[in-house]
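Each remark here refers to the structure printed beneath this line.
A selection of the complex's chains, in situ.
Per-chain residue numbering starts at 1, and chain names A and B are given in the order in which the chains are listed.
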Amino acid sequence: MTVDYTERGMLKYSEKLLERFRNPKNIGEMENPTVVAEEGDPQCGDMFRMFLKIENDRIVDARFLSFGCAANIATGDVTVDLIKGKTVDEAEKLQIKEIAEALGGLPAIKMHCAVLSYKTLKKALAEYRKTRSGAGPQG
Amino acid sequence: MSYNSLGARVRVYLDNGTTTPVAREVLDAMLPYFTEKFGHPVFPYSLGLEAAEAVERSQRAVAGTINAKPEEIIFTSGATQSNDMAIRGVAYANRHRGRHIITTKVENPSVLRVCERLEREGFKVDYLPVDSEGFVDTAELERKLTEETILVSVANVNDEIGTIEPVEEIGEILRGRREKIYFHVNAAAGYGKVRIDVKKMGADLLSLSAHKVHGPKGVGALFVAEETPIEPVSYGYISLFKLRPGTENVPGIVGFGRAAELMAENFDRDVSCMRRLRDKLMAGLEEIPYTVINGPRGDKRSPANVSCSFKGVEGESMMLHLDLHGISVATGSACSTTKLEPSHVLTAIGVKAAVAHGTIRFTLGRYNTEEEIDYTLSVVPRVVEQLRRISPVKPEQL
């Protein structure tokens, strides 16, 4: 289609990314999540919904839904993998570049996907802190 | 035939609007010109004359398919170059008469980028709106014409959504004006899909590309009607008609000539076959819930084009999933662009951004078969469902 690809090869994904895209491990709804957060906008062509199950400040399970391109799906999937089993404090330290690196790099124009999954995670963690602080200390 | 990533030995190519495989007959015609008849067509010794004759044969072949004279055909490196040469060439040669150009909101970027360049150089360009099926508003065209207007550029077929534009009507309007207004038709997407007659269209310039009709990449043509004032936009050695310098791509031009002949010979059969497959594909896709066909139906649509928006699904993911099943298609998803904006054509016909992102373009060629459409229709619904299952966006909300 006549979209303006600025350069040939601009959309060359790493094998790691494509593998994640083809077989995401963490995709799908979650029953009874501790928190759910959403970022993005279908108008802009990409959107995440992230589900976290947190027990004793530890992320025991995480899943996500994605409306977006291959990079979107792959960054979501790898983000979830990177924080699963971690404490909330540890998860908060996750950096955007770790997401990209875990995928073997991202094409420049796809960096925004890593940013979006990062922001969704941050939002979910903030949401968790808020509900915790509202509910008082637990565990 | 190649193996797809699932290991299946299937390859259904439904992106003929982007580029096409070279026809066997075309390649056969080209082969001698690489290794035996490799002369330079400007040299008057036998090898050169042989090459020149081959180029002239191609000129006649291409001219024949659009009702032009052979001398009115200039070979280029593709429709992109043809469009640039036509639009800037006529604009520069006629700037003393006026600096107003009219085109449409739904042109190919190869036209729009040239028009934007001319705007930066002081020309005024109007971009005509289109209706919800992509038809250019000819009444608006008439209103926009001024004494300053020197050029109108419209594609005869829209490459994204297949709308067959009323170019003959536009030609008629322009012919009715006192001052000569040059008419450029970008026929890259329409060639081989609708009949083209530069006389009937009243076209002064028309762009073609070989690789859209089973010819080779890197060759196009520009028809320039005799007496059309036009300036070159590139410079150098050996200027053919003083417009397009450089050694001619002889094998490529021979291939284009043969592709044009094949296109003409097979026109009726190809078009009716593509139309049948198009309608079958369109009907099958429409059975998928929350699916919208973009562009018109029936005779006013390119027989080769099916543009479809699957709500709640993102186009690039869809394209890559179909690729895993061995099906090649194009997407209008913004996710594949640097601008991250949805297709300007879909926007122009009023498709909401969230829906535009889920657009897939299927385009047919001479070599597609009914089985391929059956296979495609067995795969697409599954992929759409799979992607909707993982999507936070509900199609019914769009």
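Quick note on the criterion: a residue touches a chain if its C-beta (ideal position, glycine included) is under 8 Å from a C-beta of that chain, and two chains touch if they have at least 3 such contacts.
The structure displayed is predicted, hence computed values, not measured ones.
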Full complex composition, in terms of the labels displayed? A x2, B x2
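The working rule: only the chains that are shown with their structure count from here on.
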How many Å are there between the centre of chain A and the centre of chain B, using C-alpha atoms for each centre? 39
In the complex, the residues of chain A that touch chain B are 1-6, 10-11, 18, 21-22, 24, 27-28, 38, 41-49, 65-73, 109, 112
Which of the residues in chain B come into contact with chain A in the complex? 5, 17-18, 108-109, 159-160, 312-314, 316-317, 320, 324, 330-340, 342-343, 345, 352-354, 357, 359, 361, 389-393, 398
